[in-house]
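Every protein chain but one is kept in place in this view of the complex.
We call the chains A, B and C, going by the order they appear; numbering starts again at 1 in every chain.
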Amino acid sequence: MKKYRVAVLGATGTVGQRFVQLLQGHPWFEISALTTSERSAGKRYGDAVRWHIGEQVPEAVAGLTLEPTRADLDADLCFSALPVHAAEEWEAALAATGHHVFSNVKNHRMDADVPLIIAEVNPEHAQAVKVQRAGRGWSGSLVTNGNCSTIHFALAAAPLHRAFGIRRAVVTTMQALSGAGYPGVASLDAVDNVVPFIGGEEEKMEAETMKFLGGWDGARFVPAEFPFSAHCNRVSVRDGHTETVSLELGGAPSAGAVIECLRAFRGRPQELALPSAPARPIIVRDEPDRPQPILDRDAERGMASVVGRVRPDAVLGMKFVVLGHNTIRGAAGASILNAELFAAEGLV
Amino acid sequence: MKKYRVAVLGATGTVGQRFVQLLQGHPWFEISALTTSERSAGKRYGDAVRWHIGEQVPEAVAGLTLEPTRADLDADLCFSALPVHAAEEWEAALAATGHHVFSNVKNHRMDADVPLIIAEVNPEHAQAVKVQRAGRGWSGSLVTNGNCSTIHFALAAAPLHRAFGIRRAVVTTMQALSGAGYPGVASLDAVDNVVPFIGGEEEKMEAETMKFLGGWDGARFVPAEFPFSAHCNRVSVRDGHTETVSLELGGAPSAGAVIECLRAFRGRPQELALPSAPARPIIVRDEPDRPQPILDRDAERGMASVVGRVRPDAVLGMKFVVLGHNTIRGAAGASILNAELFAAEGLV
Amino acid sequence: MKKYRVAVLGATGTVGQRFVQLLQGHPWFEISALTTSERSAGKRYGDAVRWHIGEQVPEAVAGLTLEPTRADLDADLCFSALPVHAAEEWEAALAATGHHVFSNVKNHRMDADVPLIIAEVNPEHAQAVKVQRAGRGWSGSLVTNGNCSTIHFALAAAPLHRAFGIRRAVVTTMQALSGAGYPGVASLDAVDNVVPFIGGEEEKMEAETMKFLGGWDGARFVPAEFPFSAHCNRVSVRDGHTETVSLELGGAPSAGAVIECLRAFRGRPQELALPSAPARPIIVRDEPDRPQPILDRDAERGMASVVGRVRPDAVLGMKFVVLGHNTIRGAAGASILNAELFAAEGLV
Partner (left out) sequence: MKKYRVAVLGATGTVGQRFVQLLQGHPWFEISALTTSERSAGKRYGDAVRWHIGEQVPEAVAGLTLEPTRADLDADLCFSALPVHAAEEWEAALAATGHHVFSNVKNHRMDADVPLIIAEVNPEHAQAVKVQRAGRGWSGSLVTNGNCSTIHFALAAAPLHRAFGIRRAVVTTMQALSGAGYPGVASLDAVDNVVPFIGGEEEKMEAETMKFLGGWDGARFVPAEFPFSAHCNRVSVRDGHTETVSLELGGAPSAGAVIECLRAFRGRPQELALPSAPARPIIVRDEPDRPQPILDRDAERGMASVVGRVRPDAVLGMKFVVLGHNTIRGAAGASILNAELFAAEGLV
């Protein structure tokens, strides 16, 4: 099988590094280009990147020359970890010139013809790229994945919404430092502290969740509709967002029924046995004090959402904790899984 | 004015140390006894205590000899930071022999004739000690303050409950390490981690809140009644519990009205100008990213609850963040303020 | 007594904030100007500063209008916490126009006519400002204090050098995050990590120590001369540098003699009873596990160096640990004490 040639856009940042790391040895994708700002273009990747997710830049890519992002990149697929302004400039331009862009960036997530996909949750949204291509006259396409906090909530919420219907939900996040990139959060804001605010995060969670849990009617996205409230906090954890969830479910199922529903959940990535698909997209733990970031963030190579403490809630009926790796399943890994889904479904 | 002679029971632990620290230079109270387990009794306090809340044991108490807790302690008032088993053995016994015991320990908080008091919130519960003395045949009394997380929630909730009526509330706590005492939380559970569970804490928050926000009808406590759900988490912060709160209020007041209500709140301690009373029991901050433990836990010498981010909530109507020092206003400082209230009201 | 009018240059940074904080209520100095970069000039200090060393900007200064640094500032004394480039532009210019500049910045520390002073260690270096004024034609003066790590080492080393002569010393620092300012060290470099490198720090420690421990012969500084090696590391501590020291002393004194020498040490600030002088510039603790940042950094309001674990060293003869607050005695507090010394000695 011929591999797809893939570019990582914004390859030197935190999420860019995760893309590069996760693409090592990928059976379907091979890196053909790494892009960066004009300032670093022309340098060896290994020299330009301040690698901070392990011992060192993988040898296979250390010698690649960084290119400026441009519309005629030599790549079939593009994984975008661009900053907002660069994403505005290049993502659509690349899609227009035939690239299939899988983006982590927030810019186009809520666009009416841009799929916002968690591969297990709403794979049918992928069909929207046909409307997108027709409407925009693109030969390529643009697909997004969500905010890191939203993905883990929505992944855990999806089977419950499908089985019971979510009527209302209140979520409090305790988010990891890596979610803000590098240098990101100042150490003086992190050590011995909590910051009870992350700019724009609550709004993103509330909007994106409705799109994830909604449908695609062949012409447009039909968002889910239920009151949703998020409190977003930054805590002193390197990787792994922890979220407490209280929600009201139709039919008021028991905790046992909720656990069974979560554990049984499988989606298209599992059916298709996609290379990056976790065997269990949602893991439910029985211990009273799990999930914890240090223990659970790497479950299923960082591709699972880990749920625990499923129990009745005096206000909304049901509550639990969900945790997941924010730069793997919450970012780069989610994009790669989306691209695998599109490849397997013949959409790229 | 003659000072009250006070004993600190369990003086070597985290909360015991806070009692000792806060009682230095107190205008009404002077330490007459420091108690500990049999094992350490007879030692100088300065030698036996592993002082961990500052440079060193205050000189005035370093030379005191630790005594075993016993019923005939030479003290008018007793501040109890005893472990659960010792509290079971000694608190009632001391009250029976004429001591006025102000306890931090959970044992008797929910007893039908034991006041559970936040001095600004439910000072009228103090009258219950008359029933208590009559019913138990005690010459002393036993008064409790609440769990550290509950106190800060209930202090912020009290004026809202009074003004609007709380109909439902969902709270997520991010609690400090010192709340578990010393050695308490293992560092391997704290560094780069969140533990989404604290044994018994959610139950305590739910039960105690109803007693705090309820009334005393002259014969018995009449608890508040509204659905309440708590998610309790331990985060990597030394001191200061941060809590996100979503609640439904009668009349659906605006955020502005809520802020005004919180800021205007004063209670008996402020009216009586008690020595440990904060000038402002509730501080509301306007910045988008406050309160934060490192910045706000010492507000009003650790005796205030600091609220921020008051804003509409899509599910329950209103939400905010509240933060407070867990071993000062959440423990030792709360007991001392209660004792001051009782002294000023002629109840001891 | 008329107060000196003082300006804080670079008032919004970490050290600038400390200057502002420490000058509150100062008996001799009153703030007449706060300066900042052109970008923030004209704003209220309370609005422009991201205050991160406590609950909020002191009320007395929150309403002051930030000015750009300029040569005709309305101030007798200037405390400089400027960035390197701004210091280059303004410190000499201000001294030329009659201001007495007390600088925290590294630029002029090693200049041949600029005193580098720890008030207890080498107050006689102050006389160099006469040569400075004559040589440069300045009506004001420029005085520096050292790097934060150097100050605490040199303060502890000074009485030993005087009593015994230091022949060689090896030092390893474990430095606090606040030493890099704000935002400074990225949280991803701090949490669960040590960075064994701080740019330029080892060179500064080695050079400045020799100047501190050297003399002034009336015309020039005569540096101390002994081999000195520093290893500088950043650890996950907010405030307080901890340093391990191995050194060879003339006469090979016992640990007891070293302790006695350190404890007996007093300098001009103590003789003159300067307002910011610690009663004990060096505190020696007897516990096996002290000093520790969390317990000892605030000793003597952050103005002392705290020594512990004085014991024989198999290689160099003697070893110990020294710890001190890096932004108080290691920076702003040191400058203020220097200014007090100059005022008391009639040099400003």
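The working rule: contacts are C-beta pairs under 8 Å (C-beta built on N, C-alpha and C of every residue); 3 or more make two chains touch, one makes a residue touch a chain.
As the structure is a prediction and not an experimental result, all values here were calculated from the model.
Only one of B:24, B:139, B:187 or B:254 touches the absent chain when the whole complex is considered: B:187. Only one residue in the set C:192, C:271 or C:345 touches the chain that does not appear here, and it is C:192.
When the full complex is taken into account, the listed residue touching the unshown chain is B:52, out of B:39, B:52, B:130 or B:301.
From the options C:169, C:299 or C:328, the residue with contact to the unseen chain in the full assembly is C:169.
Listed for subunit A, the residues touching the missing chain in the whole complex are 52, 54-55, 191-192, 238, 294-296, 298-299.
For subunit C, the list of residues touching the undisplayed chain reads 168-170, 172, 174, 188-189, 192-197, 199, 206, 227-229, 231, 233, 235-238, 242, 244, 246, 288-294, 308-309, 313-316, 319, 321, 323. Residue-level contact of subunit B with the missing chain is found at 52, 177-178, 182-192, 236-238.
Following the convention adopted for this analysis, only the chains that are shown with their structure count from here on.
Across the structure, the highest number of inter-chain C-beta contacts is found for A-B.
For the pair subunit A and subunit B, the fraction of shared interface numbers is greater than half, so the two copies use mostly the same residues to meet. For the pair subunit A and subunit B, the distance between mean C-alpha positions equals 42 Å.
Between subunit A and subunit C the centroid-to-centroid distance comes to 47 Å (mean Cα coordinates, whole Å). In subunit B, the residues touching two or more other chains are 192, 238, 294.
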